[in-house]
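Take a look at the structure below.
Note that one protein chain is taken out, while the other chains of the complex remain in position.
For chain A:
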Amino acid sequence: MIRLIVQRLLLLIPLLLGLSVLLFAWVRALPGGPATALLGERATPEAIARINTLYGFDQPLYIQYFKYLTRLLQGDFGVSTRTARPVLDEFITRFPATIELTVVALIIAIGIGIPLGYVAARRAGSIIDHSSVVVSLIGVTVPVFFLAFILKYVFAVELGWFPSTGRQDPTINATHPTNFYVLDGILTGEWDAAWDALMHLVLPGIALGTIPLAIVARMTRAAVSEVQNADYVRTARAKGIKPARLRGDHILKNSMLPVLTTIGLQVGLLLSGAVLTETVFAFAGIGSFLAEAVFNADYPVMQGFVLLIAVVYALVNLFVDVSYGLIDPRLRRQQ
């Protein structure tokens, strides 16, 4: 297990190096060079020359890359051209919002998807099974931004059950020691602030969780359909064990491996920032910030965020791989 973790962490090094080369080359390859990218297309030649000297864009590429890499290793991801704050600070401030949203989306996807898939498989051909297929299809086919708009229009604008935008009502004067707003409210005892932050998470959470829900339900259904007919399940029934134990220890647990893989991939995607959902709900996570960076040609933010998201994605997948071993002893030995 430790061997696996060490191996995978070591593999991160070439991965990130390769990515840094790509990101470096990408900005250098922009039309007009990086200075134009920073100043805009109408910049004067003098201004461009000044920036080139200031940032060392006139030096040979390998020296530029080496300096870029050295700064990265020191945790310096550059400064946002739009907010003038360090990219890393921007990331750290906004990442908790994305994590909160991801957690809510996952709770919805797993909490509904697994039971739905399980029941569908156990009662194959029933109404529940057929409706789960329909729900899954809708979940996968409806575009996220469309769903997000519908949810916002119906439940926020028309019915007013949930707030429509943001992470918290601006009139609430809450303190934020961790930037996880729900957690902050609980830690500081500001219950109304925690509740308000939670309410702000519901609609974006549903919008974001629908696709993973559909996928998790389908995977669970497929896995349970197979496992419930396995020889060892019949043998377990032959032992006359309690139905709850049969369902839990024998059927569900054995079905969870493929489902776990799916969830892992989804978590990675969710944490990479839900650009559309965060934008529709004006939710200040990394996704909406990255979108704004793209609109404003904020290259340092794009470069830095892509690299940081890659690290997060890799770590999440490592965590998923390690958790296989917790479920399946056969993999533990291979790991």
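Note that in this section a residue touches a chain if its C-beta (ideal position, glycine included) is under 8 Å from a C-beta of that chain, and two chains touch if they have at least 3 such contacts; residues count from 1.
Just so it is clear, contacts and distances are computed from a predicted model.
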Query: Missing chain's UniProt protein name, "ABC transporter ATP-binding protein", "Metal-sulfur cluster biosynthetic enzyme", "Cytochrome b" or "Methionine biosynthesis protein MetW"?
result: "ABC transporter ATP-binding protein"
- prompt: In the complete assembly, which of A:Ile107, A:Leu137, A:Ile241 or A:Val311 touches the absent chain?
  reply: A:Ile241
Chain not shown: contacting residue from A:Pro60, A:Pro177 or A:Pro329: A:Pro329
- line: Those residues of chain A that touch the unshown chain are 2-3, 6, 229-232, 234-243, 245, 249-250, 253-254, 327-330, 333
